[in-house]
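Before we start, here is the structure in question, set down as C-alpha cells.
Removed: one protein chain of the complex. Kept in place: all other protein chains.
Let's look at chain A:
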C-alpha cells in the first residue's frame, strides 16, 4: 500500500524542523526572547486563575465545570482581555499549569481557533502551520494510544474540534490559492511543505476516528434495534468510550461536509448511510450546531443531485426548528457563534428559494414568508421569471466554500484561483436553471386552461410544435425527477398530460390547514417551558 496513508500523524516531526528556521517572530533571537517575556508578564491574574481552574476541572474530569469554563469562562475573558488580540502563547501560560502537556494541546486548539475567528487579517502562515501541528498532536494522542485515553470532553467541545479542524483545512486551501499578495518567501514555504494541511491527512484523521470508534457498526446495531449491551460489545474497547464514540459520529458529519466541499455529493451522502436524520432521537440533537450543519449539507447535496423535494423537506425541517428555538435552545454565549448560526440560516433560506423555484410545490406558509423576506422581494421575483443572475446570486451566497484539493501552480504567477471551485459548482448548477429556463412561462400559460390543442398553445408561446412538445416533456421529466417518492403526486400546482394533439391540464387547489400551525405552537411553547425551567 502507498505510504501516503500513514503521513497524517507521523509527518509532523520532520515538518517542524523544515519550517522551524524559516519562520519565527522576527528571526532575531534576542528580540524574540524579549517578545516572549513581554507577553508573559502580561497574562492578567484573572486569566491565570481561570486557566488553573480550567486545568483542574480537566484533570478531575468534572464535566459540569468543564462545560462552564469552556462555554462561558472563555468567552467572558475573551470579551474582557482578548477581544482584538490573541490569547497568550502556550509557552507563556505553560508555567501556570505545570507544563501539563494535554492541557496545553487543548489550550492551543482554543488559542488558534480564537485567532481564526477574532483577529483581524486572520492567522499568519506560521500560525496556520502551528495550528496544524497541534491538531496532529491532539489526534496522535487520541488515536495512537494502546488503549482508550482517559479523557472525556463535553460533546459541544468535541463537535467544535472536528468542525474547526475542517474549517481550518478549508481556510488553508483558500489561502494557498491566493497568490497575488504573497511574498516569494511565503510561496517558497508553501511549495516546500506540501504535506501540511494535505487533503489525504485530513481524510485520514476523519477515517481513523470513524474506524477506531466503530461508529458505523454501532449505528448499524442501534438501527437494527439491538440492546444496549450488544451495542457496547460491537463498539469494542475504544468505541464505547464517549470521547471516541462522539468523535467518530462527528467525523461522519465531517466527511459529509468535506466531500460536499469537494463537489462529491454522492460520497457525501454515503458517509451518512447509517444515520437517519429524520429521527430526532439520535445523539446529534445534543449539539444544535451539528444538527444544523448536517441538515445544511444534506439539503445542499440533494439540491445538487436535483432531488428538490428531498432538499426542500430537509431545509424546511431544520429552518422550522431554528425559527422555533432561536431564542431558547440555540442561544449561545458567544456572539461569534450566534452570527454563524444566523448566517447559515440565511444561506438555507436562499437555497430553499432556489429549490422552490426549480420545483414549485407547497411550502409551509410561515416559512415561505420568511424565505421571501430573506431573499428579498426583488430577487424572488427575478427568480420566478427565470432570471439566471438571480439564481447565481442566491447560489453563491448560499453555497459552502468549495475547495480545491490540490495546490495551485505556484509558477503561474501571482494569480488568485481560490474562487474557481465555486465557479465550477455554480456553473453545473446553472445548467439546470438553463434547462428549465422556459418552464415558468409555459406553466403560467397552462394555468389558464383545462384543455387546449398543442398547436394553439405553441402559437401563443411563439414556438413551433416540436419545440413546444419538447418543453412539455421537459416539464414532466424535471418534475418527476425532483420527486422523492410516489406519495407526492398531486403536490404540484399544475400538472398535465398530452393526449394525441391535446393538452389536458389539471390544477390543484390546496386548502389552508391549521394542524401544522398548532403543532408548531405546541413545540414553541414546550421549548419556552424548558428554558424557563433551566433558568430557575
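Heads up, the rule we're going with is that a contact is a pair of C-beta atoms (placed from the backbone, for glycine too) under 8 Å apart; a residue touches a chain by one contact, two chains touch by 3 or more; residues count from 1.
Throughout what follows, contacts and distances are computed from a predicted model.
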Exercise for the section: If you had to name the missing chain as UniProt does, which of "Protein YIPF", "Eukaryotic translation initiation factor 3 subunit K", "Anamorsin homolog" or "Protein farnesyltransferase subunit beta" would it be? Expected result: "Eukaryotic translation initiation factor 3 subunit K"
Problem - Contact with the hidden chain (one of A:48, A:140 or A:435) - result: A:435
Practice task
Could you tell which one of A:145, A:423, A:459 or A:532 touches the chain left off the display?
Solution key: A:423
Problem - Identified contact with the non-displayed chain, of A:148, A:236, A:386 or A:405 - result: A:405
Fill in the blank from the handout: Had the left-out chain been drawn, it would touch chain A at residues 1-2, 4-5, 199-200, 203-204, 207-208, 211, 262-267, 270, 280, 304-307, 405-406, 420, 423-425, 427-428, 431-432, 434-435, 450, 466-467, 469-474, 476-477, 480-481, 489-491, 495-500, 504, 506-516, 519, 522-523, 526, 529
